[in-house]
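Of the protein chains in this complex, all but one are displayed in their positions.
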Amino acid sequence: ETFRWASTTDPQTMDPHAVNSAPVLSFLNNVYEGLVRRDRGMSIEGSLAESWEPLEGENGWRFNLREGVTFADGAAFTAEDVLFSYQRASNEAADVRSWFSPVTDVRVVDDYTVDFITSAPNPLFPDSIANFMILDKDWAETNDAALPATDAENFATMNANGTGPFMLSSRDPGVQTVLVPNPNWWGEVEHNVTEGIFTPIGNSATGLAALLSGEIDFIQPIPLQDAAQVEERDGYSVLEGEETRVIMFGFPHEHDTLLYSTDVTDANPFQDVRVRQAAAHAIDIDAIDRVLFRGKIEPASQLVPAGISGYSEENSDRLGYDPDRAKELLAEAGYPDGFSFGLKCPNDRYINDEALCRAAASMFAAVGMDAELSTGPVRDYWPQLREDDFDMYLLGWSPGTFDMEHPIRFLKHTQDDEKRLGSWNFGNFSNARVDELLPLIQQEVDLEARQAMIDEVVAISQEEMAYIPLYTQPLIWAAKDNVDMVQRADNFFLLRWVTVE
Amino acid sequence: MLTVENLTVQFPGRFGTFTAIEDVSLTIERGEIHGLVGESGAGKSTIGAAIIGLLQPPGFVSNGSIHLGDTDLLILGDDEAHQTRGKRISMIFQDPQTSLNPLMTIEDQLIETIQTHEDISTEDARSRAISLLEETGIENASQRIKAYPHQFSGGMRQRVVIALALCTNPELIIADEPTTALDVAVQSQVLDLIRGLANTRGIGFLLITHDIGVIAQTCQNVTVLRGGQVMEHGPTQQVLNAPEHPYTQSLMAAVPRLDVKLDRFLVPDTEEGVETAPIGRSAEDAERWLRSGDEMLGQGLSMEGVTVKFTGARDSLFRKPEVFVALDDVSMTIRPGTVMGLVGESGSGKSTMAKVLTGLVQPTAGTLKLNDSTLPLARQRGRKDPSRRVIQMVFQDPYSSLNSRHRIGDILAEPLWLYGLENDRAKRRDLAAAMLDLVGLSADAINRYPHQFSGGQRQRIAVARSLLARPRVLICDEPTSALDVSIQAQVLNLLKDLQARFSLTILFISHNLAVVRQMSDDITVLKSGKVVEAGPSEAFFNDPQADYSQELLSLTPNYVGQKGVASQTLVTEV
Amino acid sequence: MMSRFFQSDGVYYFLRTPSAIVAAIIVVIIVGGAIFAPWIAQSNPYDLASFSLMDGLLPPVWQGGDPRFLLGTDNQGRDMVSSILYGARLSLFIGFMSMAIATVLGVGLGLAAGYYGGRFDAIVMRIADVQLALPAILTALLIDGISRGLLPPSVQQDLRVVVLIIAIALSLWVNFARTARASVFVERNKDYVQAAMIMGQRPSRVMLRHILPNIMGPLLVIMTVDLASAILLEATLSFLGIGLPADSPSLGTLIRIGMQFQLSGEWWILWVPTIVLAALVVSINILGDFLRDIFNPRLR
Partner (left out) sequence: MAYFILKRLFQSIFVMLAVAFLAFSLFRFVGDPVSQMTGVETSVQDQEQLREELGLNDPFVVQFYRFTTDILKGDFGYSYRTRQPVNEMIASRIPATIELGITALMISLIVGIPAGVYTALRTRGFATQTILLTTLVGVSIPTFVIGIVLIFLFGVTLGWMPTFGRGGTVDLGGWTTSFLTLEGWSYLILPAITLGVYQLTLTMRLVRAEMMEVMRSDYIRFATARGIPQRKLHYRHALGNTMIPVITIIGLQFGGVIAFSIVTESVFQWPGMGLLFLESVRFVDIPVMGVYLVVIAFFFVLVNLVVDILYLMIDPRLRVKEAI
């Protein structure tokens, strides 16, 4: 069956190592494969590697490769391709090279065995390379695509040659990209798609119209306020789920003064944990859920949703909506009349981000915290956060490795450019114990011991109110009734699970 | 042939219904040229429009009848009326520049018109068109017919317009001021043509004009109109030479005469009479103020070897843009306290001379002198140069020379303020009011806007404005050519009076020789930017020397008024 | 002065043009509502404490909404009526300001270009060409981008309105400049201008005091038309995400926000501001047409 689908953004390149962005990786997962992959429930399973085990007497992992796999052009897949792909993906020109920062060496043991040597014990390493896709060495080298393109295109930007279930049949960037099944795929075919046509549709109303007029079979995502309407129509269904992305407010922990306050100019009230707690108490997450998100969000207590590995069951309570308590806390902290501050939000990054911030600002105002809201497109937003230009900011975080370690590394560890830690910890929340625990968590192989350490970090950050975790972003896809597919929590859409009746 | 009986035309409007034409009757026979005269707004064009059935909305014929032969024109349906237009009645408009469709060739317009009314092949239509053009005096018509209107001169265009009116062999042609836009030479040719057509083809003409001279030379019968009513009608000779109606009499007296110089004109009594009861100051105050200036004597003005070149638009990369010589080595001297008349056909450079003197145009060569001192040329003449005040100008068109957005008081006070003659605001107002009185306007005009005045009144205001600069030299560029004869007479009287009282030096520009004769002491004749004759005025009119001057004089339509009337005028006025 | 006004042709024809009267009434209502918004509106969309998310998404009264909110509420719980009053206020402010700046800039340059002619004229007209080659939306994008780059974000937020005004003004001035210039070319050869020049008046005085009042007719028409297009342009820029932030409710941002709800059943969030905008723009245009007819007596 021909299957047409749409999403808001076009994968900007067909090169799996050039850009570390969700649209690209999601799309290329249909064409390329890694050593491991995620199944429907996000767990790691073998892909090009049939099995893997920690190395004995050395830090690192051994991958035993699947035999008899060929690339779409017929070339055989061997360990050389893995090594080549590693070199390619960890090269300076590759945007995905941070995946390999723990890796010190890669050794080809034989044609179907590869060792990845890491600098320290790294139990999560296989999880972290689920999107590391393997290219054919010969193909890349013959086509002058041995390295990802940085400032000019190369062959791999427009062409693909993977071992995956689908092959790239045609590509018109920004307009249409067509996939056809790979007849030589090693795996068991579950889909009945003969041709998959992908179109980016930037405007959500247009996308919805395209679905309702029958021109496309599936769209990802649709605006959540339209979900009910689509559901009601005959022949359409809505797939709802939780994304792994948690939305949170961040604080300027290390600022000495507020930047945007009209009344408090010589101090930073947010350095007082009571103020941070007051802010958390001010948020009425249920009202936000009901009005803005039509009951489709799950309140969050920590930076990953339940179900992600490392989720701290012990700390699953979040500070509730309690404006009176918030006022009390403010008074205790010395701000009985509240204070004003600047709240920064993106307006084109997360679902309803701008509306959320406006609602939050209004809720903060109700307890006396007068938020001066400023919103802008992400293209301006990240630079502003990097330059520490905020009093409070909105951030969404999806753990790339689907493990709690990821947000701890990026959001909770003290900023450390050398070691590339805490790089998204814009407010520079800094806690010695957390910093101490992170390497231990990263290296601990015993899951229980590891969880204990994670629980401690989560407890600390809840106590310290490092962030206000708000909710897990919902995932809303819409499709025709006759289409069956799998909605994975990372918002990746995989054609190999699609069946059209 | 054409019989108009008791015609009344009304325009319903904002302030009630306006009756433009009331109870007008006239008849035109085959081959007759019937003159229709009257001042502006008298209803001349409205009669023409009513006859051809093209009254501007919301105008309508409220009474009377119009017959062409046996056809009652007023009861025709839209389509039938449209059929008669062009076929039986044609019309010629005043301005040949705008009467032709600029995007169609002459040929197309002629053939289209012919074929509209006759079932005739294009070839035949073309040959008819060519012969018509030849008949109207266009040489080499078979080639020139392919041209577009803009490639023809004004006179030729008017011939084309006439050819278009003729090409369907109409019985009647309404000519609405057909020569007003043309200069005398062309005008006389066109009038000859009309006379010829009336004689040879027996076409009846209704010739609308305000020029008595034209009527005198062309028409068999004439109807004098005023305020939409017929004042007098009859054979031309009789109406012009022995007018019975008092209005006609005074109108005839106001016509400037080419044959004799009068001291003053007899002014017909119009609504334009002097309004009195000034508030505050009176004419005497103004006069006293004018005389209180330091240098009282008129100053002489002269130019020596002035050449003006205009550069055309550049239209080729390789050719230099064409240079047009508007004035070629022109010299002229105006004696202090006298009036110099400057005449010449349109485009001869009269206005350009005025602009050189006032510093608007930069001559490429030549010098100017004011009294005995050098007068700086345009670019060298600073904003504060004393000559800016001493030389003042009165423009042709009183409708555009006053800023319609300013009150009369502000307009008049401007020179006082600008030249620092009077620094007190209130006094400036007083003086302005006094000056209005001097030029014969009520002082309460001071709070009004220009559009609330008639053309003649506006020209008085323009004169008042120039006087308020305490000028010694006045340059008048066709100051009355936009005005009716009767009003023209008033303004000319005013200028004459002022000139005599304050011994102003005046450069009087006009293309109307008769007017110039009435005004000037000396005269300069200009042709194509060159002086062809200069000298004392009376000598010139009695015995012109240059060929061109003679031609000009002979072509000027002349209405020789009855001697008796003229001398009567003199008597009453002295 | 007053009597002159009431006797003027304008008033006379106005009272005889029903469409103009209706348009004027609509404009007066909307402009009046906008001006007095702080006193009329029951809640202030700028005052975050004056509304509550709890009241969000209520339908208009006749569809069973809350009687407090005549036209319902948006997804923030803001009263639609209040939002629209304030929105019209902001839109009209932006419209008027950008139109005013465009008028001053365009008329100034156009006057000078027409008056001095020559090289100055050529330069101004080439600049106008460049401006025309960068249509309104692109100019706005450019100015918006530049301001984002140049200004610190704190100032930027406060200056969004200013930036928007400048961007719209820049894209509108050419119209004025061209019209003014063309009129000056006609006007400067008229005798009253020549008279002023002969008298030795300062060029600035000739331009401003003598020429300007006489070319106001066509300019006034452009002013009304451009006021309407400025308001629309603001809406379009908001749609493209380079207009105002959502918490500054201009009609444009209200419509942009409403767009999200056009399918979800909350039609009023989109259509109420859209109808107000359309009514305003249509009325202004009708008044512009009326003015055009007044200034061109031949078309009456």
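All chains are identified by letter, namely A, B and C, in their written order; residue positions are counted from 1 within each chain.
Convention: contacts are C-beta pairs under 8 Å (C-beta built on N, C-alpha and C of every residue); 3 or more make two chains touch, one makes a residue touch a chain.
Remember, it's a predicted structure, so these values are computed and weren't measured experimentally.
By the touch rule given at the top, the unshown chain touches A, B, C in the complete complex. Taking the complete complex into account, A:210 is the one of A:210, A:267 or A:287 that touches the chain left out. Of the listed positions A:50, A:314 or A:348, the one in contact with the omitted chain in the full complex is A:348. From the options B:85, B:159 or B:257, the residue with contact to the chain not on display is B:85. Residue in contact with the omitted chain (choice from B:30, B:117, B:245 or B:407): B:117. Not every partner is drawn; the one left out touches chain B at residues 52, 54, 82-87, 89-91, 93, 95, 98-105, 112-113, 116-117, 143-144, 146-148, 150-151, 161, 164-165, 168, 314-317. Of the residues in chain A, those that touch the hidden partner chain are 10, 12-13, 18-21, 92, 95-99, 149-154, 157-158, 172-176, 199-203, 205-207, 209-210, 212-215, 348, 377-380, 382-383, 386, 400, 410, 417, 420, 423-424.
Contact residues of chain C toward the unshown chain are 19, 126-127, 129-130, 132-138, 141-142, 145-150, 228, 232, 235-236, 239-240, 252, 255, 259, 262-263, 270, 274, 277-282, 285-286, 292, 296, 298-299.
Note that in this section only the chains that are shown with their structure count from here on.
Counting contacting C-beta pairs between every two chains, the top pair is A-C. Distance between chain A and chain C, defined via averaged C-alpha coordinates, is recorded as 44 Å. Centres computed as Cα averages put chain A at a distance of 87 Å from chain B. We define each chain's centre as the mean of its Cα atoms; on that basis chain B and chain C are separated by 46 Å. In chain C, no residue touches at least two other chains. Shared contact sites, meaning residues of chain A that touch two or more other chains, are absent.
In the complex of the two chains, the chain C residues touching chain B come out as 9, 12, 190-192, 194-202, 210, 213-214. The touching residues of chain C, when paired with chain A in their complex, are 48-49, 51-54, 56-57, 75-77, 148, 152-154, 156-157, 241, 245-247, 257, 259-266. Against chain C, the residues of chain B that register as touching in their complex are 14, 358-360, 382-385, 388, 391-393, 395-397, 400-406, 414-415, 418, 465, 469.
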